[in-house]
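Let me give you the structure first, and then I'll get to my questions.
Heads up, one of the protein chains got dropped from this complex, but the rest are sitting where they should.
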Amino acid sequence: MGETPILEMKGIVKVYPDGTRALKGVDLTVYQGEILGLLGENGAGKTTLMKILFGMLHPTAGKIYVRGKETRFKSPADALANGIGMVHQHFTLVEVFDALHNIILGMEGHGMFSKIDVDKAREKLQRLMEDLNFKVPLDVPVEELPVGVQQRIEILKMLFRDVDVLILDEPTAVLTPIEVEELFAVLKKLKEEGKTIIFISHKLNEVMELTDRVTVIRKGEVIGTVNTSEATPQLLARMMVGRDVVLRIQKPPKEPGEPILEVKDLWVKGDRGEDAVRGLTFQVRAGEIFGIAGVEGNGQTELIEAITGLRKPEKGSVFLNGRDITGKPPKELYDAGMAHIPEDRTHMGLILDMTVTENAILGLQWRKEFQRWKGAIDWGKAKKHTVKLIEQFEISAPGVDAPVKSLSGGNQQKLIVAREVSKEPVLVIASQPTRGVDVASTEYIRNYLIKLRNEGKAVLLVSADLDEVIQLSDRMGIIYEGEFMGVVKPEDVTTEEIGMMMGGIRYEELKK
Amino acid sequence: MKSSKSDALKFFNFKALIESLIAIFVGFLLGAIVLLVFGYSPVETYYWLFKGALGSTNGIASTLAYSTPIMLTALTFAISARTGIFNIGAEGSFYFGAIAAVIFTNIWGNMWFGLAMGMLLGALWSLPAAFLKVYRGVHEVISTIMLNWIAWFFVLWLVVGPYANPNDPNKTIRIPESARLPLIGNTDLSIAFIIAVIASVLTYYLLWHTVFGFGMRASGINPKAARYGGVNPNKAIIWSFVIGGIMSGLGGAMKIMGEPPTYAISQGMANVYGLGFDGIGVALVGRNHPLGIIFAAIFFGMLRAGTPLMQIGAQVPLEIIKVIQGIIVITVAIPGLYDLIKKAFKRGEA
Amino acid sequence: ISGGGETSTQTKGKIAIVYDVGGRGDLSFNDMAYIGAKKASEDFNLELVELQSNTEDDYVKNLETLAQQGDYLVIIAVGFMMTDAVKKVAAEYPNQHFAIIDGFDPEMPDNVMMILFKENEGSALVGALSALIAADSGKDKVGIVLGMEIPVLYKFEGGYRFGVAWAEDYYKQKTGKDVKIDVLYQYTGTFTDPAKGYQAAKAQLDQGAWVIYQVAGGTGVGVFQAVEEYLKAHNQKMGPPFAVGVDSAQDWIKPGAIIASMMKRVDVGVYTAVKDAVEGNFKGGVVELGLKEGGVGVSTVDDVMAMFDSLPADTQQQKLKELGFNSKDDLKKYLEDTRKQVPDWIWQAVDELKGKIVSGEIKVPKAFNKDEIEAIRNAKTWQEMMQLAK
């Protein structure tokens, strides 16, 4: 860790055009060669601060010093020229381009009208990937790649530009535990090479593991900076949230009841025609959380879509409360008592350009309680319902008529959970329910799932967060290439065993 | 709590209204410059324009009469736009609505029957584009442009052939008197205008106050989420085409059944041509909101109704009037004009 | 009053003219009506108010707006599409004089003068001219390119066919040789797309049409272009093959490529209506102008020069320069030379037909609707066709 800061931000204020004061005079110091953690709840201003550092936003007030020199960034081009690169919270990839073109975009080489020298770029990239042991397929459109790989492409994009400072905005939110491990290995290696890294997260253990120092911000202000070696998760959590948080989940034992969801020999095809789900059979019983763990892209998405009526299964059947619901459209399933918290909240769970109220009744719009008469929505009643959800779930929203996109991701997720639960379902299907959600909301959502289980509902939980599955599930299936490697009780196996099953080794083989 | 409200649930969007008004004002201002450049007096021109459009009962009646068909074709565009579809097929459905009125009122001289058949044929003609979109993935811009041309030649053939008026081959057979839309008061304005306004309000109600419309709008913004929300986006798309077709078909039927003196389609379809396209502009100026469209249509109607006096009084040729209309429409496209002007004023104060 | 229109000080009154959607520049009845009205307004010292129509919906509004003002000697409505509008407005303003070009309604109020033209007669003459030019060159096809299929155009097509059939007979009698001249015809579906006219004429030339009569408004401009290109490709400055213009004397547009035009003297009709109104002789009812009345005819070089003279002076100079002539006389000479490409006996034959039609010996059939034009298309001889002219 060098003595002179490579980067300094002083008194940064940011007021958005709509009047939101996102940053209220933030100071930040980054030293050469360190990994600095930036910790804060949803909406604390982390992204805003980093976008300013990257030239994507212009500060309302404040100064930025790069290597001791005051600098103004008009655009990311200036930041990149100064050796600062950023990997965004929401991926900024051109989905129809392959990785290679995404990476070289803007750095294609000489001559706007000359042919892109693909071979040269490929060579450089291959070397880069080998050095870091960090591989991505270069010729597949990125939209066809799993998120974990997309994440790597984002990082490679910056490394390709030889940046000295790498900003990573919540890079682990969408990664599987294995991928997180790999990422951390790479980041540590980069640090050894002398790169400086700013790492944003709300996951305390990650920050504890990776960083040298941590700066905590809350509501646009810096709460403090600590050396990681001197910090504890509890301390950081308190700094971040402003109160003590319980990171433990209380789960009383409970005898499960009748099977609510029964999946029998289900086969589902993926988008590219492959067999994504290969003959799965399982039950979820009343008063039980059945978890599905596994590396993402092993058929979880297709399984959930098939159960929830969004994708036609090839073969097999699904029963809800004894009724055959195979291939039935979502509306019928909701009427039959199913609720679904989808993995992709911005593209599926919510309609971002619609209001909070409209989103709060999405999937319940035909319910009698919101009708003036048959087919006519009574918005008054719908709004009352929305206000109730907002209060009950402590959702922070500008108003019921505000577009839902003006809510932070965590609050958006809470709104989805609130809405789905308000369907009074017998079965809740929760897919990645806490992805990208801050600690407090995560805690809330997890506890709520337990509450539902305690009330006797059946819960099917899919999560890439292994801790989450282990903590919440009564039973869990470990999925690999569309098949269960084992269905176990979390307390009966070790994390290592689960990890091996996620890697494709069957439980029976493990026990041999 | 921030006061950022979306326009979805509100009856009126004040800011959008002000913005449209400012745009129109700026458009007139730029138009005035053009007039001056060509040596015409803007004051006189606009005086005669407004006098022609609003200065008499007749003027007002023409303004509203002009606004009627384009209000309906604008609805066609807006309904689809709200369902995520760029449907420019209003033109074709309009032709079919018109010919349906001619054909069926001559079978049974009943006004309601004529309107119903107009709506039916308009809806039917919208189906090919809908099915091509949903089942073959054909982009609606291609299909509707092609179908408009096909409708044009097909209806042209009906007009000049089977349904030509034997006594006056320059038009089709006429709508029988029993099926003509009643006129309002002592004017040439028929109840078509009222029906169009009702259709707009119903569309508004449908889109914003029914489960059905909710599903359509959801599909338009995010089909994936709509599907998740229990809506079948493909059905929503088909319905948006169909309801759009109904509106244009109704427009076409009323154009023939509700406009004295001809009550027939002219040869060359001169009295039914182009109204579908005009509707796109109306819809956009009305911000794809059925209630906004009512006012936008009346505004366009004014520009049309005012032109004769403008030509006579200020001796401005029709072409210049089109230029001014073009400028006004372009100005309407300048976004945040309201904010721009507000900012400019603030800067002035500081 | 500011404004771009000609403001004559001291005028004796006002006349108004309402154009149909084709508007000025249709090279057809709107332009011709303007020429007549302009001339009348100059001769009688009147103020001329012109009103264009955006769409057919504007007709009533335009006429009504004028009638309301009540100070026009006569309001001239150009085009059959205004018939209903004139009928309605005239009934509402019985003291206002109206004249309508090409419009007819049996119940028209009697303050309306309906000026009609026998386009079939004029078309018969150019039909005969075309067919004889073809026969003389040993060809067996002539063509007609029309605009949108509307019944008004049947009159042109029917007359043209009659002329062709008559010419077949004439040619046989003159030379003793049988000829069969086919008429290639196509309705392009538009009056506004020169490219469509160009393509249609090109297709007809490919298929052997030797003279092409255009009845297609703006679309027809493309017909001239196609014929001129054919001449260029064959290193000819003048036809045959030729195009035939319509409505106004269009020969000046492409000298050398256009042999003549079927003139429809809307200008004469308009002028007469204004004159009657000025002199207090205005009478409602039908005024039908045929060959006999000079309402239609084949353009002469003088007609073309007069048409050319109606252009503004600097436009004329510019045009002459563009066409490569030093003076109007050069242009005139060139037009005369063009006509000399057709032997005199053909011109005489056309005159002979004209004489017979004027005298009433020959009646040219007039197709009003699809059935009638079909009957003419199916008829074998001109006599058979004449039977169809009741």
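Read from first to last, the chains carry the letters A, B and C; within each, the first residue is number 1.
Here is the rule we go by: contacts are C-beta pairs under 8 Å (C-beta built on N, C-alpha and C of every residue); 3 or more make two chains touch, one makes a residue touch a chain.
Everything that follows uses one rule, which is that contacts and distances are computed from a predicted model.
**Student:** From the list "Cation:proton antiporter", "ABC transporter permease", "Dihydroorotate dehydrogenase" or "Elp3/MiaA/NifB-like radical SAM core domain-containing protein", give the UniProt name belonging to the chain omitted from this structure.
**Tutor:** Of the names offered in "Cation:proton antiporter", "ABC transporter permease", "Dihydroorotate dehydrogenase" or "Elp3/MiaA/NifB-like radical SAM core domain-containing protein", the absent chain's UniProt record gives "ABC transporter permease".
**Student:** What shown chains does the left-out chain touch?
**Tutor:** Visible chains that the missing one touches: A, B, C.
**Student:** Going by the contact rule already stated, which one of A:S75, A:N205 or A:N454 would touch the omitted chain in the full complex?
**Tutor:** Final answer for the missing-chain contact: A:S75.
**Student:** Determine which one of C:E149, C:D247 or C:E372 touches the chain that has been left out.
**Tutor:** C:E149
**Student:** Using the definition of touch stated at the top, determine which of A:V26, A:I64, A:M86 or A:I445 touches the missing chain.
**Tutor:** Touching the chain that is not displayed is residue A:M86.
**Student:** Among A:K157, A:R367 or A:R419, single out the residue that touches the unshown chain.
**Tutor:** Going through A:K157, A:R367 or A:R419 one by one, A:K157 is the residue touching the chain not shown.
**Student:** Touching the hidden chain in the complete assembly: which of A:T4, A:S114 or A:S229 does that?
**Tutor:** Residue touching the absent chain, from the options given: A:S114.
**Student:** Would you write out the residues of subunit B that touch the absent chain, in ascending order?
**Tutor:** 132, 136-139, 141-143, 145-147, 149-150, 153-154, 156-157, 161, 280-281, 284-285, 317-336
**Student:** Spell out the interface residues on subunit A facing the chain that's missing from view.
**Tutor:** 16-17, 54, 56-57, 75-81, 86, 88, 92-97, 101-102, 104-109, 111-116, 157
**Student:** Quickly run down the residues of subunit C that touch the omitted chain.
**Tutor:** 23-27, 31, 34, 143, 149, 184-190, 192-196, 198-200, 202-204, 206-207, 218, 221-222, 225, 228-229, 232-234, 253-254, 311-312, 314-315, 318-319, 321-323
Following the convention adopted for this analysis, only the chains that are shown with their structure count from here on.
**Student:** In whole angstrom, how far does the Cα centroid of subunit B sit from the Cα centroid of subunit C?
**Tutor:** Those two chain centres are 36 Å apart.
**Student:** In angstrom, rounded to a whole number, how far apart do the mean CA points of subunit A and subunit C lie?
**Tutor:** Each chain's C-alpha centroid was found; their separation is 75 Å.
**Student:** Nearest whole angstrom, what separates the Cα centre of subunit A from the Cα centre of subunit B?
**Tutor:** Comparing mean C-alpha positions, subunit B is 45 Å from subunit A.
**Student:** Which subunit A residues sit where two or more other chains touch them?
**Tutor:** In subunit A, no residue touches at least two other chains, as defined above.
**Student:** Note the residues in subunit C that touch 2 or more other chains, in rising order.
**Tutor:** none
**Student:** Considering the complex alone, what residue numbers of subunit C touch subunit B?
**Tutor:** My answer: residues 1-5, 16, 21, 23, 49-58, 60-62, 64-66, 68-69, 80-81, 83-85, 87-88, 105, 148-152, 154, 189, 191, 368-370.
**Student:** Quick one: in the complex, what on subunit B touches subunit C?
**Tutor:** Checking each residue of subunit B against subunit C gives 38-41, 44, 52, 58, 62, 65-66, 153, 156-157, 160-161, 164, 166, 168-171, 188, 259-262, 266-268, 270-271, 273-274, 304-305, 307-309, 311-312, 314-319, 322.
**Student:** What residues on subunit B touch subunit A, complex-wise?
**Tutor:** Interface residues on the subunit B side: 1-6, 8-10, 205, 209-212, 214-215, 217-218, 221-222, 224-232.
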